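One structure, pasted below without further comment.
Shown here: the complex without one of its protein chains, the others still in place.
Moving on to chain A:
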Amino acid sequence: MAAYSEKVARSFLRSGAVFALVNSTFSSRNVFQLKRTVPLLVRHIQTSSVVRKRSLAATSQEKFTEEYIRKQIEEFNIGKRHLANMMGEDPETFSQEDIDRSIAYLFPSGLFEKKARPVMKHPDEIFPKQKAVQWGEDGRPFHFLFYTGKQSYYMLMHNIYGKVLKLEKYEDRMRNKGLFSQDTKTISVIGSRWLLKEELEEMLVEVMSDHDYSHFLQLMERLLALPYSHVEEEFIQSFRKQLEVQSSKQVVPPLQFDEKGIAFSTGEGRRKMATASVVVRDVGSGKVTVNGIDYLQYFVILQDREQLMFPLQFLDQLGKHDLECHVTGGGRSAQAGALRLAISRALLSCVSESEREAMRQAGLLTPDPRVKERKKPGLAKARKRYTWKKR
């Protein structure tokens, strides 16, 4: 009887309406509270692999079996093809970017936190990597270093030290033969860095302490310093990460010329709640106009004028350009900061590569991310607390 009534209730739910059922046999068993008198429309969301993955990933205590992960991967691939069909695109050439686009279209979310929005990714990216079971049926561990507690780490150190010994032996042999030469080719380390502790942990799927990490770095440096280290270049590079040159990412608009032949360039900038746009002309007088008013009258405070001066002084072009600025919103300091960013961006097109890099390093091209922190409930302002009363 109860089972029948459960099925009835579920079917009611599936159809999308909940009625007030006063029968008390339900209240203890059912998860959904049916005692509400106000009809509540429950949207029946298809519990696909997307939602299930999110909720499972939160509980990191659970171990995922390999079989489970394999099943998830299959479901993901099938789901990908379904999604491609839904969007009317070719399932064969449906990339991860297309998936992201489609999910953002189908499930539009107004949440500010990007990580809280719906996501459909390959299970390897969602489920944390876990070690496979490390002992056999008889309970005997597979790895000989299992009882150290950090088997991958010690295995790695053992391997690196083995390579160090091998290279030293090779060097001894060459010296004995008299074929030792100093000018062997060395591995270039410019433009790359060692893996960080977090990255190494991710690679080995094992937790390590700071001490262990520093030992690892010391050993790798020792390996690198050996004369014949180029033999092990591949191994060493697997533990190094290339650094990207930041300034190469910048898109610089070309210089424009107006009717009279004067070169000019525009730039825009924002700071806090102020937006600014600037037209820098190559006229030769140092005239600066802000919103139609002379900058000396608009920015009465010296600090704001210094902010305007910074990019020009840095590039040593103080009296050479004419600035026509427009700025709205924000306060006095925010407007000055926004203008500074706009001027720097406008000057990018008038300047060489090395100077651009210098500007970037000086911080002229970085937009200031600081905004007003929101007020929180229970606090008077963002951080200020209400007066604490002992009783």
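We adopt the following convention: a residue touches a chain if its C-beta (ideal position, glycine included) is under 8 Å from a C-beta of that chain, and two chains touch if they have at least 3 such contacts; residues count from 1.
As a working rule, contacts and distances are computed from a predicted model.
Think of the chain that is not pictured: of "AP complex subunit sigma", "Small ribosomal subunit protein mS29", "Centromere protein O" or "Ribitol-5-phosphate transferase", UniProt labels it "Small ribosomal subunit protein mS29". Of the candidate positions A:Lys121, A:Arg305 or A:Arg360, contact with the hidden chain is made by A:Arg305. Per the touch definition above, the residue from A:Met86, A:Leu106, A:Leu196 or A:Ile293 contacting the chain not shown is A:Ile293.
Interface residues of chain A facing the missing partner chain: 286, 288, 293-297, 302, 305-306, 309, 312-313, 316, 318-319.
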